[in-house]
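Here the complex is missing a single protein chain, while all its other protein chains stay put.
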Amino acid sequence: MKVDLPTPTFGGGYDGQAGPRMGFFTDTSICIGCKACEVACKEWNLVPQDGPLRLTGDSYDNTGALGASTWRHVAFVEQQRGDEGLRWLMSSDVCKHCSSAACLEVCPTGALFRTEFGTVVVQPDICNGCGYCVPACPFGVIDRREEDGRAFKCTLCYDRLRDGLEPACAKACPTDSIQFGELDELRGRAERRVATLRGAGVGEARLYLEDEADGIGGAGAFFLLLDEPEVYGFPPDPVSTTRDLPRLWRAAALAAGTLLAAVATAFVGQRR
Amino acid sequence: MANSDCILIQGSNMAECHPVAFQWVVEAKQRGAKVIHVDPRFTRTSALADLHVPLRAGTDIVFLGAIVNHVLENERWFRDYVVRYTNAAVIISEDFADTEDLDGLFSGFDPEQGTYDDTSWQYAGAGDGGHAEGEHESETGQHFGALGAPTGVAEPPEQDETLQHPRCVFQLLRRHFRRYTPELVERVCGVPASQFLQVAELLCENSGRERTTSFAYAVGWTQHSVGAQYIRTAAILQLLLGNIGRPGGGIMALRGHASIQGSTDIPTLYNLLPGYIPMAHAEGYPDLATYIEQHTKKGGFWGHMDTYLISLLKAWWGEKATADNDWCYDYLPRISGDHSTYRTAMDMLDGKVRGFFLLGENPAVGSANARLHRLAMAKLDWLVVRDLVEIESASFWRDGPEIETGELRTEDIATEVFLLPAASHVEKEGSFTNTQRLLQWREKALDPKGDCRSELWFMYHLGGIIRERLAASDDPKDRPVLDLTWDYPTSGPHADPDAEAVLREINGWGPDGRALSAFTELKADGSTVCGCWIYCGCYAGEVNQVARRKPRDQQSWVAPEWGWAWPANRRILYNRASADPDGRPWSERKRYVWWDEQAGEWTGEDVPDFPRTKPPHYQPPEGATAEDANRGDEPFIMQVDGRGALFVPSGLQDGPFPAHYEPRETPFTNPLYGQQQNPTRQEYGRPGNRYHPRPGDPEADTYPYVFTTYRLTEHHTAGGMSRFQPYLAELQPEMFCEVSPALAAERGLVHGGWATIVTARAAIEARVLVTDRIRPLTVEGRTVHQVGLPYHWGSRGLATGDAANDLLSIVLDPNVHIQEAKAATCDIRPGRRPRGAALPKLVAQYRMRAGLEADADEG
Partner (left out) sequence: MSRSPDGDRRDGDRRDPGRPGRSRVRGSMVPEAEFRSYYGRPIIKEPVWTWEIPWYLFAGGLAGASASLGLGSRLSGNDRLARAAFTVAGAGAAVSVPLLASDLGRPERFLYMLRMFKVTSPLSVGSWILAAMGPSAVGAAVSDRLGIFPRLGRVAEVAAGLLGPALATYTGALFADTAVPVWHEGGRELPFVFAGGAAASAGAAALLLTPPADAGPARRLVVSGALLELGAAQAMERRLGELGEPYHQGPAGRLARLAKACTAAGAGLVAAGGRRRRGLTAAGAALVLAGSACERWAVYKAGFQSARDPRYIVGPQRARLAARAAAAAEQVKQ
């Protein structure tokens, strides 16, 4: 499954014109799993309760995953590591606001659009619930709210940003595990933080999705992790599906031609 | 805390219960501080700590006592600090006998009453100054914690600054803790000696002139039958290490509800008046003169009791309070014994209480042995519940668990319940006083809906109505109510009293009617009015100082202009101790408050917690009183002798030193003393509140496991504020118990399945979380399993579940009457609990097996 990373992304990719790109750096090494981010998000954005009240048994995570009615999700991972003892990883996940956003690119109605902050937002008045964005997202972020019919996800608090406020989740985060700001500045901060942690003997510290050369052209929300991405439920090497679209269109066209040919040949040398 | 070099969090799950405050721990850690968490469970706090030390619930005094011993025996204590600033050098009465001599008892124990007479605990040569008070307090089991040290003379008569005298506090302390060794810690707490030493060394390395260590605790320490002594042990340790009164030092009591600190300063407690002034007892205080005489200390700021109390009486009875009528001293209610909440509940059961106000409390879920509280409330004539939602305490009579089991029938319950909707904290203005004694003003965000009203509104207008009803009365017992100053300005459609006017009265005013700026301005001649002396200054200059919100980055790191801290806006108490006896900072790194020779006054980062112009080498002249009677190098200005108390001559019910006693319910016998439990603990052995067999009894293994109860970030206490909120309910939707894989295997508990937890009081069910975060410990060579139970669930709301408090017995600490909610024993079995009448039957069978006295209802 070779992927040619250099293939250009189509419309919807972030062209940097709009102005400084805003986003998140989530430093999971100082997350205390308080879920204030989850609650603040729901309070501010009036997101409804997500499903039945049932215990998952997955440590303290009773949210499970991001979805149409969960735009922030705090993961809890308990690890017994022999001599190093017990470790309890906590990490707050959110829409990555990809530079090459598959959800946006496949959206037929244009309901999903790129804002002046470089973020990716659904316009509820345009979404017709075709659901194409749902399997397109390589992170399983966006989803359709069945009782409503439309797709929903993190808006990166578009309304607050326009009013010069920081997103509700970042505002509520007591330890500044969620840091909001200009992406370039955040990347610098993240590099320094990793260095500090490594210096302090936390060798596992690593950044995830900060690389603009990756399969999604870099994320508007990147993370400092203490273990492999898949341990937190992230794809280890996400690639925007639309990167392969030229190849896919070529195949479709070829197939169409083949079909036409098949029909044509059905008529050659025909006898009544 | 952000300035600490080491932080020991023990008896608190700070990250989960004080997430916002925890940001300072994170900040300190990012500056390189070491963070240690000592807790039976691995929690979200442990996850962020450098070191997590699991110990058996209820054994902290052994752990901390062993650190004290380690510090003393290895000469790691801060000599210059200890000799001058603590009572280490003071020589104690020769009548004093230690637990080492009496196998777990101190001298002066009265087996009948189960109380101590503290005469023999006094400073040698001090006579029995404190004692006239001590005496009847002991009889009634009441005490005025705040007044602590003896009322005797300021300067202790007999001292030995070489600390060699066999009866000096230092030597007594050394002897008292000698047997608290790392090996004992291993045996009792289940903590490996090596790990214990690691903690001890971290504390020592990070204390002294250059560095400071801070402690944080909460109810993981207080909720034990010997809870107050846990904190005492920490205090002794911090004094020995010189970590009190200094930046990055101290012992943070992480308080509970928003403004629970405020509700002890201006108390909702039965035995205190505002500002920790003791409530007068029915016996022994015939008139104001006697009261003042008994309660005025020879040294320190408790030397001005008269000014505090008379200003308070003026605030309450205004013009009616005159010199001739003792400033209405006789209007003050008297206490005649224990009137605390658990005692009161017992009286309800016995039909001695007719009516009950529940203002923001949910005992049907939140109080130990919640079932008994429900039964008690069912015996009331009337019950008023003011709450945000219809909590279990308001609905027990129709949908409580006892209705389901058939123990209660709605038609038999005569209690008339009035449920009144309350305005929430965002729907009313007022002040919160937080853990750091910081008063912060809260604006009203929106108007309360419908009939919702604030407490202030309710109390003010209720008072008004009562006064109207009594207006015609000439019965003297009605005078106190009728003569009250009850005249706050009101506004709005519902005539809401002005909260700022209340704050201004708390601050007080002088003869000119202008707001006072400091409690030192208070007079005993009735010319000053002050609702709470320690809050005096919060409205200085007629400005609501509490409402100040200058951002952190626009002022010094101490941030004196954010809110207002009592007393006198001091951010660190006893901060004179941040300078050496000569008034110089102990070190540049830790400079905070120091003596400015030129200016001839104390100065520094914070408001000095010391008479501003009293020089370091001040010696009290003959006959000096109050703070003038203390030297210039005695920082603990609330103590009569100005010293930090390693040894507490009076003020505590259960001894001048902390001693380890096992919890009321425990699988182990006390390895240190013949005295198994706190001899002065309060018990209520009665139907519905049976205690488990003692360890060693043949039936003891009926309830073989230790359990502890606690909180989750996602919920709040008894759940009224969280279980009814979808956004919170979905985060922790069901009651669960946390068990180790080993216990799960031993009892056949399935992850995600159900378990039933049984005690002599009740059986509840919970979903099972099998987790490595709960680790079995080896104690006395045996494996001990601990079961973890959050206590937030009840029968109502969106997220419902059984209440952990149904399991607990009522057994209390004698000093503050707090329940032992943190350590008890139980049995746990797979599957859901029986329903209906079968439930009490199961509990009864267990009691039978345990050979416990049968409850009446068991025939």
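For clarity, chains are labelled A and B in written order, and residue numbers in each chain start from 1.
Rule of thumb we're sticking to: a contact is a pair of C-beta atoms (placed from the backbone, for glycine too) under 8 Å apart; a residue touches a chain by one contact, two chains touch by 3 or more.
These numbers were taken from a predicted model, which means no experiment stands behind them.
Q: Could you tell me which of A:G23, A:G118 or A:P138 touches the chain that is not displayed?
A: Spelled out, the listed residue whose C-beta touches the missing chain is A:P138.
Q: Touching the hidden chain in the complete assembly: which of A:K42, A:H97, A:R114 or A:R150 does that?
A: A:R150
Q: Using the touch definition from the top, which of A:T28, A:Q179 or A:T242 touches the missing chain?
A: A:T242
Q: In the whole complex, what residues of chain A lie against the chain that is missing from view?
A: Those residues of chain A that touch the unshown chain are 1, 3, 10-12, 50-58, 62, 64-65, 67-69, 75, 77, 102, 105-111, 126-132, 134-146, 148-151, 228, 230-238, 241-242, 244-245, 247-249, 251-260, 262-267, 270-272.
Here, only the chains that are shown with their structure count from here on.
Q: Can you work out the whole-Å distance between the CA centroids of chain A and chain B?
A: One centre to the other, that is 46 Å.
Q: Inside the complex, what are the residues of chain B that reach chain A?
A: 15-16, 19-20, 22-23, 26, 30, 42, 44-48, 52, 712-714, 726-734, 736, 751-752, 767, 769, 771-773, 798-799
Q: So in the complex, which bits of chain A are touching chain B?
A: 30, 32-36, 38-39, 42-43, 48-51, 53-55, 57, 59-60, 62-63, 78, 80, 85-90, 174-176
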